[in-house]
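The complex appears here without one of its protein chains, the remainder shown in place.
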Amino acid sequence: MRTDGRNPSDLRPFAVTLHPNKYAEGSVLIEMGDTKVLCTATVDEKVPPFLKGQGKGWVTAEYAMLPRATQTRNQRESIKGKQVGRTMEIQRLIGRALRSVVSLEALGERTITLDCDVLQADGGTRTTSITGAFIALALAIHKLSAHTNFAKYPLTDYLASVSVGSLQGQTLLDLNYAEDSKAKVDMNVVMTGAGAFVEVQGTGEEAPFTRSELDEMLALAETGIARLIALQRETLGEAGARIGTAKV
Amino acid sequence: MRTDGRNPSDLRPFAVTLHPNKYAEGSVLIEMGDTKVLCTATVDEKVPPFLKGQGKGWVTAEYAMLPRATQTRNQRESIKGKQVGRTMEIQRLIGRALRSVVSLEALGERTITLDCDVLQADGGTRTTSITGAFIALALAIHKLSAHTNFAKYPLTDYLASVSVGSLQGQTLLDLNYAEDSKAKVDMNVVMTGAGAFVEVQGTGEEAPFTRSELDEMLALAETGIARLIALQRETLGEAGARIGTAKV
Amino acid sequence: MRTDGRNPSDLRPFAVTLHPNKYAEGSVLIEMGDTKVLCTATVDEKVPPFLKGQGKGWVTAEYAMLPRATQTRNQRESIKGKQVGRTMEIQRLIGRALRSVVSLEALGERTITLDCDVLQADGGTRTTSITGAFIALALAIHKLSAHTNFAKYPLTDYLASVSVGSLQGQTLLDLNYAEDSKAKVDMNVVMTGAGAFVEVQGTGEEAPFTRSELDEMLALAETGIARLIALQRETLGEAGARIGTAKV
Amino acid sequence: MRTDGRNPSDLRPFAVTLHPNKYAEGSVLIEMGDTKVLCTATVDEKVPPFLKGQGKGWVTAEYAMLPRATQTRNQRESIKGKQVGRTMEIQRLIGRALRSVVSLEALGERTITLDCDVLQADGGTRTTSITGAFIALALAIHKLSAHTNFAKYPLTDYLASVSVGSLQGQTLLDLNYAEDSKAKVDMNVVMTGAGAFVEVQGTGEEAPFTRSELDEMLALAETGIARLIALQRETLGEAGARIGTAKV
Amino acid sequence: MRTDGRNPSDLRPFAVTLHPNKYAEGSVLIEMGDTKVLCTATVDEKVPPFLKGQGKGWVTAEYAMLPRATQTRNQRESIKGKQVGRTMEIQRLIGRALRSVVSLEALGERTITLDCDVLQADGGTRTTSITGAFIALALAIHKLSAHTNFAKYPLTDYLASVSVGSLQGQTLLDLNYAEDSKAKVDMNVVMTGAGAFVEVQGTGEEAPFTRSELDEMLALAETGIARLIALQRETLGEAGARIGTAKV
Partner (left out) sequence: MRTDGRNPSDLRPFAVTLHPNKYAEGSVLIEMGDTKVLCTATVDEKVPPFLKGQGKGWVTAEYAMLPRATQTRNQRESIKGKQVGRTMEIQRLIGRALRSVVSLEALGERTITLDCDVLQADGGTRTTSITGAFIALALAIHKLSAHTNFAKYPLTDYLASVSVGSLQGQTLLDLNYAEDSKAKVDMNVVMTGAGAFVEVQGTGEEAPFTRSELDEMLALAETGIARLIALQRETLGEAGARIGTAKV
C-alpha cells in the first residue's frame, strides 16, 4: 500500500475541466491527484521561418510552473532572465511527443502552440502536461475542422503519458512527489492509442537498473497509458471522433 | 446600459475561492467578471538585505499573465528575457498598496510575497490583483498569528481597489476590457476600509479631463471600493477579525 | 518656511538653456533647483511597426540617470543588463503625457523620441523631465514646420508637470529630495495649457490620505503648473506661436 | 552495408589521446569516427552551496560545440546570451550519468567539473562526450588518489554510452550524422561496466516504435557499450585499477 | 589648414568647468572643441573582492555616450541589455591609464570610480575622457587628503591623452570626427607629466603605416600632451600641488 492508499498499479484520481479559458482555441485544466496543469492551445495562421512555403504546419509547446506551485516558492524565470534547463527539456519533450501524432502536412501552414502552466505540482508534471496538452490540441483541431476543409484529419492517433518508478523493490505507476523524490529509478513513457512508444526516458541516478526492472516498468506504463487514453476518449467524445481516421 | 447589461455604477460579478493552492500560506482565486487572478502569499522568515537587523518585515508582490490570458497570445517574459515595463509598474503598485495597511514593525523580520498570476484577463487585472492579494495576505497573517505572538496585529486596515473611467460622457465603475479600450479617461483607485486613499492614478491619454470629471470618478470609485471591502470582510470572516485592531 | 527658504506654494528656481546639443532636432537643459535634466528630441522619418501605413506618427520617451546624479552612486543599467522598474514606469509616463498634446495624424508618419537624461537629481526628476521634454518637443516640431507643410499644427496645447506633497500637516509644491523622502503623500500632476488634467498619480505609502488632502494638493499643483506653462511660453517665444492653433 | 562501409552492429573507429591539456586534472581527446570531443576534468576543493557541510562531493558537466564543429557555422551561445535548450539537456544528462558511478560520500567535499567541448561533430556527440568524460574523470580521480587517502575509491564502476537507431528497417549501432538525420527512431543508452542501465532515452518523432523494436535496440546498445568499456579499461590501464573496488 | 581652421599641430579649444556636480567627490565638465564629457569621481571606502585585505586601493572607470551625443541617435546600452565592445574597450583603457599614475598602496583600501559620460561627441571621446577623468580623480584625492593622513600622496604624476592621425599625407593632432572618419591611421597616446608613455594604440585599418609615420605621430602627440598637462596644472592649482611628491 502506498502512502496515499493506492495500489502499485493505480493511477491517481484523474479530473478534467474543459474550456476553462474563454479565449484559447482549445483549453483544459487537468488534474492527476494534486498535480494541476492548465493547458491552452493557440492556433496561429502562420508557421515559423524554417517551414515557410512548404505547405506544412507546426506544433510546439511551452511549459512553466507558477512560483508557488511547489512546497517552497521558486523564483520566476522572467526575473532570472531565462528559462532554466529543466523547463527547456520538458517543453521540448512535450512538443516532440505531440508532433508524433500530428500530420503536419494535413494541418497545413498554421502553428498550434500548447501552453502548459502548472498551477500546483505534486509529481508527474511533465507527463500530466502531455496528457492534458493532447486534449487541448484535439479540441483546437476539432474547432478548426468546423471551418477548415481538412482532406485528411491532422490528428493521427491519441497520445498520453505517465511516469513509472522503482521504489523499495516495488514498481509503481504514476508517482507523486514524495514517491518520486525517493525512487531509485524514474521513467517517463509516452505512447499512442495504438500502443506504440513515442518516448521512453528512464534515469537511474540513484542506482542503475537491470533489464528486467526496465521491462517491468515498461509493462506497467503500458497499462496506465491505456487507461489514460480511454479517459481522453470519453472526455473528448464527439470532438475526438475523427482522430486517426486518416491513418492507414 | 452597458454592453454586459450593467448600470454605470455596478461592479461585475465577484467570486472568491479560498485556498485553491495546498502549499501557500494564503491563497485565493478571485474573479471579477471574466477577469480571474490566482493570488498566493508566501511567508519567508527573512528580510531583504536593505532591511536586515532593523526588526521590521517586508511585503512585496509579483504580477504576471499566462500567455493565453488574453484574446491573442502574449510571448512569455521568461522567453523575452525580462519583465516588461507594464509588469514592473503593476507589481510595484500592488506591493506599495499592500504595505500601506501593514505595520512592518508588527510583522517582524519576515517577508510576505504576493504572487498575482492572471489566468484570464478582461480588464481591471491590476485592481483585481490588489483586492485578491489583500485576501491572500490576510489569510497568511491570520495563519501566522496562530503560532506567532503578535503584540500588535500587523494588518492595520482592509484594502481594495477598483477602476473607474469616462466613456461617451458616462462615468463607469469597474471597466471590462471592451470598455477600457474605448475609455477617454482611465483611473485606478486604491482605498482602505476607513475610506482613505492609498493610490489615485488617472490617465487621460485619449483626452485630458476636467476637475469635475475627476471628482465624479473619485466618488464612484469610493462606492465601489466600499462594496468590495464589505465582500472581503464577509469572505474572510474570522480570519479578518483582528484586522485594524492595533490601529489608534 | 521650508529648509531651502521657500514658502509652501513656491516653485524652485527655474532655468532653461536652449539648444545645448548641436545634433538634436530640439534640445534643452532644464533646471528646477538642483535637479538638472538634459532633454533632446530626435526626429526619425519612420514609425514603429504597429503604426506602419496608418498615416500617423509616434512620440515616445526614454529616461535615465547618470550614475552619480544622486548622493550615492547608482550602478548603470547597461551593466545591470536591463532598465529597472522605476525607469520604465517614468519613461512610459513621459511618453504618454506628451502624446496627450500631440495630434499623431497631424504629425504624419514620423517618430519623435525624447531622451531625458538626469545629470543631477534633487527630487522631481520625472515632473521636470516632462516639463523640459515638452520644450524640446516644441523646438523639434517648430524646426520640422520650417520644411514640412503641416495642414494642422501637431502640437495641440502646452504641457507641464509638477509634484505636490503632504509633509507634517503642510501641503507643499515642487518637493526637493529631502522633502520628498519625508513626505506622507507624494503626488505628480500633469496638466495642459488649457488647465485640464492629463495624469494624476498620488501615492500614500507612508499613510493614506483623505479626500480633502487630495483636493488641496490638486489645487496647489494647478497653480504651479500654470506658472510653469507661462515660463514655457516665454522660453519658446516664436517657436511656440502655433501651439494649439489647430485645436477647436 | 552502411554508407561508411560498416555493418549494422559496428562501432566507428575509436581513438583516444590522453592528457592533451597540460593544466586539467584529467583530460582526453576522444574520437568516434569524425566526432571529436575534448574532455577536461577540473577538481575544485569546494562544493556548491546546496551541499555545504554534508561531507559529500559533486560531479557536474558542461557541454558546448565550437561554432564550426558542424557543416554550417552555428552562432556562439555567448553571443546568443544563453545556452540553448539542447545544450542544457545534454550537459544535464552527462552530469547525471557520471554521478551514477561516483560515490559522492567517498569523493568528499570537492567538485569535479567535466567540460566536453565538441571540436568536430558527426553524430553521437552526447554519447561520445559521456564515454570520454568518464575517462577524464577517472584520470582526475586517479591523480587525486595519489595525495588523498580515500577510504573507499570514489568510482564505483565503468560507464559508457552509445546511440542506436532504426533506419529503413535496420537496427544500427553508433549512428553518424547522415544516418541520425534519417533515422525513424533514435535512442541513447548509458550503461555501467556491470551491464546495468543508467539512462535509456528513445525518441520516435518520425514514427512511434514497437516494443520489439525497442528490445532490439537495447540489445544492440548493450553489445556496443560492452566493447566501449573494454576500450576504456585498456586505455586507463593502471589508472583504472581501483574502479569499482569499493562496491560490494 | 584644417576644415575648422586649425594648423596640423593645434589642439582644439580646451575648456574645463570644475564641480558641475554637487554630490561627486570630484567632478569636471571637459570640452575639447565640440566634444563634451562629464567626468565624476566617486570614492567608496571598500575594494573589489579580489583586493580584499591587501591594504591596497583600486581605481576604475566607466564610459558611456548619451543616445543623442552623436549625429544620429544611438540605442541605449540599457535597452540593448549590455555594454557593446567599443564601450568596454574604452573604459578598460581609461581605468588602466589612470591606475598607472596612482599608488594603490598609498590610496589604501578604497575604490575610486570615474564615470565618463559623453554629452556630445565630435571625435576623441576616449582621449578627452582620460584627460578629464584625471582632473576629477585629482580633485577627489585632494578632497580625501583633507581628512585622510596620506603618508605618501597617492597620485604619482599628471596624466593626459590625445589622438593623432595621418590624413592625406599630413600628420594631425587632436582629430575631430570629420577628420577621424577619413584618417588612414588613427593613434591614441597617453602620457605622464614626466613625459613617459602609458598607452600607445595605433591602428592602420585603412592602410598600414611605416615606422617613420609612427615616429612623426608619436612626436606630435608628445607636444599635444605636454600642453594638455600644462592646462591641467593651471586648472587644478592648489588641488594639484602634491601630485608626484611621493615619487622618487
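The first chain written gets the first letter, and so on, giving A, B, C, D and E; residue counts start at 1 in each chain.
In this text, a contact is a pair of C-beta atoms (placed from the backbone, for glycine too) under 8 Å apart; a residue touches a chain by one contact, two chains touch by 3 or more.
Since the model is a prediction, treat every value here as computed from it, not as a measurement.
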Among shown chains, those touching the left-out chain: D, E
Options D:83, D:129, D:163 or D:203, residue touching the unrepresented chain: D:83
Sole residue of D:42, D:145, D:210 or D:223 that reaches the chain not shown, by the stated touch rule: D:42
Residue, one of D:9, D:120 or D:210, that touches the chain absent here: D:120
Touch list for chain E against the chain that is not drawn: 82-86, 88-89, 91-92, 96, 99-100, 157, 187, 191-192, 194, 196-211, 214, 218
Residues belonging to chain D that touch the chain removed from view: 20-24, 27, 34, 38, 40, 42, 44, 62, 64, 66-71, 73, 76-83, 87, 113, 115, 117, 119-120
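By our rule, only the chains that are shown with their structure count from here on.
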Grouping of chains that still touch (sans chain A): B, C, E | D
Chain A and chain B: spacing of chain centres that average the CA atoms, whole Å: 34
Whole-Å gap separating chain C and chain D, where each centre is the average of the chain's CA atoms: 60
Gap in Å, rounded to a whole number, between the CA centres of chain E and chain D: 52
Residues within chain D bordering two or more other chains: 81-82
Overall pattern in which the protein chains touch one another (line/ring/star/complete/other): line
Interchain pairs in contact, sorted by label: A-B, A-D, B-C, C-E
